[in-house]
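With one protein chain removed, the remaining protein chains of the complex are shown where they sit.
Note that the chains take the letters A, B and C in the order they are written out, and that residue 1 is the start of every chain.
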Amino acid sequence: MPLPDKLEGLESAVARIPDGAVLLVGGFGVPGTPFTLLRELERQGQQQLTLIRNDANEPGTGIDRLLRSGQVRRLVTSHIGLNAHAIERMNEGSLDVEFCAQGILAERIRAGGAGIPAILTDVGLGTELAAGKTIVEVEGRPLVLEMALRADVALVHAATADPFGNLTYAATARNFNPPMAMAADRVVAETESLVALGDLSAENVETPGSFVDAVVPLSALTEDYGIVCR
Amino acid sequence: MPLPDKLEGLESAVARIPDGAVLLVGGFGVPGTPFTLLRELERQGQQQLTLIRNDANEPGTGIDRLLRSGQVRRLVTSHIGLNAHAIERMNEGSLDVEFCAQGILAERIRAGGAGIPAILTDVGLGTELAAGKTIVEVEGRPLVLEMALRADVALVHAATADPFGNLTYAATARNFNPPMAMAADRVVAETESLVALGDLSAENVETPGSFVDAVVPLSALTEDYGIVCR
Amino acid sequence: MGSSAASLGNARERLVRRAARDIVPGSVVNLGIGLPSKVAEFLPADFPVCLHTENGLTGLGPAVPLEEADRNLIDAGGAYVGTVAGAAFFDSVTSFSLVRSGRLDLSILGAFEVAANGDLANWKIPGKFSPGPGGAIELAQKAKKVCIVTTHTDRHGNPKLLRQCTLPRTGTACVARVYTDLAVIDVTPAGFLLRERAEGRTVEEIRAATGAPLQVAKGPLPVF
Partner (left out) sequence: MGSSAASLGNARERLVRRAARDIVPGSVVNLGIGLPSKVAEFLPADFPVCLHTENGLTGLGPAVPLEEADRNLIDAGGAYVGTVAGAAFFDSVTSFSLVRSGRLDLSILGAFEVAANGDLANWKIPGKFSPGPGGAIELAQKAKKVCIVTTHTDRHGNPKLLRQCTLPRTGTACVARVYTDLAVIDVTPAGFLLRERAEGRTVEEIRAATGAPLQVAKGPLPVF
């Protein structure tokens, strides 16, 4: 009973993303960002995308390239402070931005991947982040209803993958990738290293391959992935 | 800036459990059960305990020993089918049992460890497990309100630990241990192997030590931990 | 494998073998405790599939004898098992996240009762059997497809396929197909639909052992 093989080429894996898709995009700053999948998405030019991602990368890299190419309609995020261009787009009204507290963004995605429709939290109470949200009283305590987030496609970046889609991540490049790799109808993982089935220790797999639909091995790392000199 | 040391002796670690405590107990069947901590708890004799644990172990082992010694008032669990004694105690009314769907038990503990007061799920709707529970309507859909579970103390079993409390687990001995190791005011981990700070790969730590309060190295494994011949 | 399959008996082996034939290549499958767990033994050795056990493993391999057992490696039924290349261990939270979020393609379960609308009862017999639900509720309610392998009647000869469940339900309208020692029966909007009959069994016999109306598929009825 061999595990199924999910290796797929870059072009084909990204071509399955339709116009109007909702996408989860891994990464926190540079680490863990699937730059190669994003560049291919820019090349293919799908339109009217909704992106869910912790930040907006830095100008000229990662999802900022999709903002510049006009492919993004809406961004659900926690902090875009390192990208003046994204802030400008938001302020001029050409990009619809929904801000979430970072941990609640993570938790909503996690709920989507866990098949939990909604969670209740006190985080954000007393701030404008709770404004307009449904409040549910539980045991006399007001709690904010936060809906699960799921996407049509998740784009994640792994350090190592096997053909079944078992994934590991490097250092703080883990960040949002594991919850995102569970929370989409289709999960596409680019990987720096591809190993044979059985080469990853079953105990050290971070994302089980059963959550992953396509594994795209990277032939090279572009400079996007390198050290940022600010 | 060395990480704090949390090594503690067996007797002292268990002595901090008061009468009436709510305890999370790791394990699914034999694997991952903290048998040594449980035997010490039996020896010390704390009373009126509430245990939260996937199953009731098999007769004469694990938490069944605490049922027999009369230390347990209440059990929150998913399946006690391998323990006829526990079923008998439940049926005769001397043990208060609350059943949860297994994944919802895991999810409630996980919510406790994640600082999420409650979750909403459709699991259990149409069954008696939802009976008496609060239903919250979300976007026209009825959902069951499931409260987070937290405990005074969690007793977990690790394969390897360092003195800060970073933990790894073996194979299917992981089960409920990681969520439980996050969901108690005091987390006590017994460990088969103790290694020095830095010997565990930072990427392979399963439970970060910041969630753990006491590390109890096991000097030997009793036969409780061995292969069960049914 | 050989010995275990042999011990099933002819009729049970046939139904389990038949259930195995429907498994879609590349799918993620959870096999319940007991008869359902035997389905894996009838998959071809090169068949691409990922077996899941809810105590925290994908890439479940065959059961292993006690002398080769790893004390930390069991399936959800407590049997000592092996793994296949590419297996992954995870905690109970992740395991049920997989089930609830639609990543489990197929759950094969046992049954006390199946109703004509697909309701399932398999976890409790009030006053007699109440070990708790375990993972059954989520496996029944959340797998993308739920199939049942069971004897057609209980050991007193009473039908398990009924108009309505009399026992506490595990899930509502969740069962797609039932494999028994007599028949393969689908749950359809019009109720039970007989798709195939076991070798040597007649439609009349199957209908008599079924506690609800039984439609019969058009055309010649395949035999398994």
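Just so we're on the same page, a contact is a pair of C-beta atoms (placed from the backbone, for glycine too) under 8 Å apart; a residue touches a chain by one contact, two chains touch by 3 or more.
In this text the structure is predicted, and so the values were computed from the model without any measurement.
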### Query
Which of the displayed chains are touched by the chain that has been omitted?
A, B
### Query
Which listed residue (B:62, B:81 or B:113) would be found touching the missing chain in the intact complex?
B:113
### Summary
From B:28, B:211 or B:225, the answer for touching the chain not displayed is B:211
### Summary
Per the touch rule stated above, subunit A touches the missing chain via residues 28-32, 54, 77-82, 87, 90-91, 97, 99-107, 109-110, 121-129, 159, 169-179, 225-230
### Query
Residues on subunit B that touch the omitted chain in the whole complex?
1-5, 112-116, 162-164, 166, 182-183, 185, 196-198, 200, 202-203, 205, 208-211
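Assume only the chains that are shown with their structure count from here on.
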### Query
Comparing centres built from CA atoms, which chain ends up most distant from subunit C?
A
#### Entry: Averaged-CA centre spacing for the pair subunit B and subunit A, given as whole angstrom
32
### Message
I'd like the Å distance between the centres of subunit B and subunit C, where a centre is the mean of that chain's Cα atoms.
### Response
30
### Summary
Expected list for subunit A, residues touching two or more other chains, is 114-116, 202-203
### Query
By residue number and range, which residues of subunit C touch two or more other chains?
57, 89-90, 93, 96-97, 99-100, 142
